[in-house]
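Note that this complex is displayed minus one protein chain, with the remaining chains in position.
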Amino acid sequence: MSVTLNRAGLTRDAYKGAATTLCAGCGHNSITNHMIKALYELGVEPHMLAKMSGIGCSSKTPAYFVETAHGFNGVHGRMPALTTGAQLANRELIMLGVSGDGDTASIGLGQFMHMIRRNIDCTYIIEDNGTYGLTKGQFSATADLGSVQKKGSVNTFQPIDPCAVALALGCSFVARSFSGDGKQVVPLIKAAIAHRGTAVLDIISPCVTFNDHDGSTKSYSWVKDHEESIADVSFIPFFEEVQVDYEPGTVRDVQLHDGSHILLKKLGEDHDPRDRRAAQHVIDEGRAHGHLVTGLLYVDPTAEDFASTEKIPATPLKDLGEKDLRLSREQFEQFIAEFA
Amino acid sequence: MSVTLNRAGLTRDAYKGAATTLCAGCGHNSITNHMIKALYELGVEPHMLAKMSGIGCSSKTPAYFVETAHGFNGVHGRMPALTTGAQLANRELIMLGVSGDGDTASIGLGQFMHMIRRNIDCTYIIEDNGTYGLTKGQFSATADLGSVQKKGSVNTFQPIDPCAVALALGCSFVARSFSGDGKQVVPLIKAAIAHRGTAVLDIISPCVTFNDHDGSTKSYSWVKDHEESIADVSFIPFFEEVQVDYEPGTVRDVQLHDGSHILLKKLGEDHDPRDRRAAQHVIDEGRAHGHLVTGLLYVDPTAEDFASTEKIPATPLKDLGEKDLRLSREQFEQFIAEFA
Amino acid sequence: MTEPIVNNLTIQAATVNGSGSQTANLVLTRAIFHMGIPVAPKNVFPSNIEGLPTWYQLRITPQGHMARSDRVDILVAFNAATWREDLKTVRPGGVVIHEESYSTADARTDVIYYAVPFAKLAKAKIASDTLRKQLANMIYVGVVAGVLGIPWESLEHGVKRQFLAKPKAVQVNLDAIKVGLDHYQDNFAKQDAYRLERMTGAVEGKVLVEGNQAAALGALMGGVTVAAWYPITPSSSLCEYLIAYADRFRTDPKTGDKRIAVVQAEDELAAVGMAIGASWAGARAMTSTSGPGISLMAEFAGLAYYAEVPVVIFDIQRIGPSTGLPTRTSQGDVGFAYTLSHGDTKHIVLLPGSVEECYEFGRDAFDYADRFQTPVFVLSDLDLGMNLWMTPAFKYPEKQFDRGKVLSKEDLDRLAGEWGRYQDVDGDGVTYRTLPGTNHPAAGYFTRGSGHDEHAKYTEGAEVYARNMDRLNRKFETARGAMPAPVADEAAGSSIGLIAYGSTDAAVREARDRLAAAGRPVDYLRVRALPLSPDVAGFVQRHEIVYVVEQNRDGQMFDLIRLSLPAALVGKLRSIRHYNGQPIPAEAITEPLLQSEAVPA
Partner (left out) sequence: MTEPIVNNLTIQAATVNGSGSQTANLVLTRAIFHMGIPVAPKNVFPSNIEGLPTWYQLRITPQGHMARSDRVDILVAFNAATWREDLKTVRPGGVVIHEESYSTADARTDVIYYAVPFAKLAKAKIASDTLRKQLANMIYVGVVAGVLGIPWESLEHGVKRQFLAKPKAVQVNLDAIKVGLDHYQDNFAKQDAYRLERMTGAVEGKVLVEGNQAAALGALMGGVTVAAWYPITPSSSLCEYLIAYADRFRTDPKTGDKRIAVVQAEDELAAVGMAIGASWAGARAMTSTSGPGISLMAEFAGLAYYAEVPVVIFDIQRIGPSTGLPTRTSQGDVGFAYTLSHGDTKHIVLLPGSVEECYEFGRDAFDYADRFQTPVFVLSDLDLGMNLWMTPAFKYPEKQFDRGKVLSKEDLDRLAGEWGRYQDVDGDGVTYRTLPGTNHPAAGYFTRGSGHDEHAKYTEGAEVYARNMDRLNRKFETARGAMPAPVADEAAGSSIGLIAYGSTDAAVREARDRLAAAGRPVDYLRVRALPLSPDVAGFVQRHEIVYVVEQNRDGQMFDLIRLSLPAALVGKLRSIRHYNGQPIPAEAITEPLLQSEAVPA
């Protein structure tokens, strides 16, 4: 761990939070570490950071980094509204939202879409495990077709791809990555924070406890049977976090804890992130080949963010006083007179 | 009006409803007439029709056709949930949903998208006027960028295109038309009803009272000034419904009541409605040229509808009795014994 | 010819929604008000944009009664569809001004008819085709002016005031009024008893304002900087006025910057969420809605209560349940708003009883919210919010904002960073908070709707949890003492008392006048907030029987008051309820009271 001071004159430790209460090996923990690294390297001032989240294992993580910053763990699926309000009250805050796939794509889908439409200046990270971790493994709307949950039922619906819908709405920053790929996640977080407008970052983050990608389609050894048979009551196996490191343009086959696999394809230099249609294209192509395309899919640095569109002044609204906000006595009396 | 009997042995009059209470000239009234024509020509049995809607001027229209059918005017933006439930209770019903752009793309966006994801077997018609008619003309999420509402403020956000969103979710039937184009709307309604799965039909339907497309960008005569100045208090001018009739492949410039224009481009034979990417393409192309592309954008007749995926039996669930639903006494006693 | 009836009559204009009649009605109202005569308009409109029947009732009394009355003295029949029904509502000896073409065959003979060829007149006298239809309404203003004797300068004033923002429209409208006036004078001789005569002393210093205008102005003066809303009748106009006022008073002429953000959210869940997020970050934030929106805000209201985030929520009540009648009034959300959200949740509720209080409470709600770091509901209703009310001109606020217990960087330095977000240092249950952006390492804390200890750390500890819940109760009791006190009038020294709140006040005042006149005076206590003041028990204590009057079916305030009383007093309470969507008339109160022998003669 580095002891050198960053732009804000702080050590990396200043960006730590409370100890995680998530499962050992949870992808979310990796993301928390990437977050700490990114915020430290950016030199973000903790008191200007607002950590927002909904409800879920993922939404707990803001407690695990930058302890000295303000955080708001709201209600399930409604973080975009809280973030919108806070951003309007104080334009100077760095709004950093952390959500889950259930929080975003199930209960929160409407707010997620409307936040994007308004282009609220915030970073919106989806810790995407295709399941409801905190409520013990029901499918979320991003669960892959045919995936099997611990309890055995098969997901029979098309997954909602947060990146695809974000693009369809003309979101000004859309990226995807994998929790185990620090090399890619850290710079993407930095870019997202630097971006003025809504930056959606969908990070695939395996749930080591409940998300059983290939499920019963493969049958394992005696041991695996027994693990299952006991685990479904209350046992949570201990896992290491999955780490990957691969080159732009290449495809990487990642094996998850349960032996299942996902194929990650990292965008190469050839992809132009200013081209929305191209982004849509690579996602569709990827899906066709069973690849999850990672990297910065699309960015429009020129898009005007909500506070600017709404002509919110530079001085934070929260700092305005009677003088700025009330009619003068004269104005007031004249105005009332109009009602005579 | 025809007096010949249709397949159901009924006259066209049998498909009429209560007298409309909408403004004269409202696009929604045209759609109501198209609906009557389509249902009559299809020979739908009124008692098997379930008319569903949310809240809004558009959502009132189910009262204005097929009076003898059941209808459910629910709460604002939540019609998809009611429709999903009703469809599961009785697979044999023809679910016909009518909604507005506010009802669908603002408050109802989440449910709209999840209904599509599940591919509920229903027809979902959006009477799209880009405004909140019933609450007097605030912008809806489909309002065009830069459009001006009667009260004068300018819409500064990207419109949400229900067709684009539906396509991004892999909706199995996506079409768009214009309320004044009976030649196109009627067959599309028939096709939507015939389709097994969620059929989204976005029908541009001008609000003659509040939706002022070009707004203050053009300035009109003395009369128009005065109309405005009085209308903003309480006067609703009387208009004829706009009618258009144009050929596939051509572009048609339609002038609306306030003198504003929209450009409609009708899909030609060259468009393959089985090709999702092509559909996305024509929408994007259209938008680029300021065209609203109309016609059947995409259809996937093979997609399995929700009730089938969920293995709901052919006999409507509502008709099952104690025999089908309760454990037998023996089963019950054995089962309880397991808890000893 | 009978005794003249002066300045004491009710005009009812029956017209078609969307026909432009509302403009004519307002001109008429303002013209009469300009004569120094008290006016009390009630607009009864449908949940429809055009075509359905609508009624505008203009009540005129020397005393300035503001409640709705069922008696119609002068009917302006402008809607063929309802003409026959409307005719029935006129009192004997009343006046009926109607379109000539409406048949009066075998119609009532106990009323006086003025048959006017409105359509013909419009065709003949109004040039512009596009304007003819709506200006036709102005013609009836002229006829009424003729019948009642409204001076021209008052009509002029009415038109000018109505088209303040559209001077171009003034002349055409005046011309149309003249058409009606001339027609009356050329064709009719006065047959009825009704007259309007200039008054002095009744309306001086008074203005005509809608409750939603007043509330919007209140919020503006209260320093609101973030307002998130979703359109819904009868609440929409509140935020629409706020937008208009902000454009006028909060916009930097040079940069165009706005010292407020008014956001039209995608629904009410988002609207209240945005307001809560903004308050959390230090803005004064609000939302405005009606019943269905209140239901949708339930989850967030509980978060704000438990995480202790200020927020102001206006509920302009309409009659439910469910969608109910969106354009009819009610006081049906009182009980639900008071405990909105699951679990043990309770809220501060302000109950403005006049447009003046819509302004004052709309302004002070932000102080209460900041002081007690909790949601504050302002419960107005359609009658109060969307009708014009005569009111003393509003007063300029003398107090500065009360932002409550907020710790600045300096405070934290002084405390050497020693503080706990939920620590009750003052013993009043109200704790200190910091705002995001406060440049001190100890400023940051984690806000959550889940279990937290005095230092805002997550906990599942049973004792800590119960302790915090008890502290929240303590805070609520502190708030109880700080609410606007009930307004008592016990001058009558009667053994009978009335308790009411909100827009019901108008009917109670009139009822008390009538009862006093009938030799049966009653005392009155007007409740202005929840939690209830101890004064309520005192008032009940001092009376034998106390009637709680309200506009809902289930006697929601009646229940809340019973729960607040010592058991010994509960038996004194009676309930009077009115719930058909029409504003409660005085009769709804006088009749039960006069019947019940309980009232001493």
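The letters A, B and C name the chains in turn, as written, and every chain counts its residues from 1.
Throughout what follows, contacts are C-beta pairs under 8 Å (C-beta built on N, C-alpha and C of every residue); 3 or more make two chains touch, one makes a residue touch a chain.
Bear in mind that the values here come from a model prediction, so they are computed numbers and not experimental data.
I'd like the shown chains that the missing chain touches, ordered by label.
Hidden chain contacts in the full assembly come out as A, B, C.
Which candidate, B:Asp13, B:Glu92, B:Glu247 or B:Glu304, sits in contact with the chain we can't see?
Reading the full complex, the residue touching the unseen chain is B:Glu92.
I'm checking contacts with the chain that's been left out. Which of C:Asn7, C:Gln134, C:Asn173 or C:Thr345 qualifies?
C:Thr345
Write down which of B:Gly74, B:Gly137, B:Gly182 or B:Gly295 is the residue touching the left-out chain.
B:Gly74
In the full complex, which residues of subunit C touch the absent chain?
Given the touch definition above, subunit C has residues 46-47, 291-292, 294-296, 298-299, 301-303, 305-307, 319-328, 330, 332-333, 335-337, 339, 341-346, 448-451, 460, 462-463, 465-466, 469-470, 473, 552-554, 556, 559, 562-563, 567-568, 570-571, 573, 579-582 touching the missing chain.
Residue-wise, where is subunit B in contact with the chain that is not depicted?
Where subunit B meets the chain not shown: residues 18, 45-48, 50-52, 62-63, 66-75, 78, 80-90, 92-93, 110-111, 114, 307, 310-313, 316-322, 324-327, 329, 331-333, 335-340.
Can you list where subunit A touches the absent chain?
21-24, 55, 57, 75-77, 106-107, 109, 132-136, 138-139, 141, 151, 153, 209, 222-223, 225-227, 229-231, 233-238
Note that in this section only the chains that are shown with their structure count from here on.
Round to the nearest whole Å and give the separation of the Cα centres of subunit B and subunit C.
36
Which subunit B residues touch at least two other chains?
Within subunit B, residues 106-107, 109, 141 contact more than one other chain.
Which subunit C residues sit where two or more other chains touch them?
266-267
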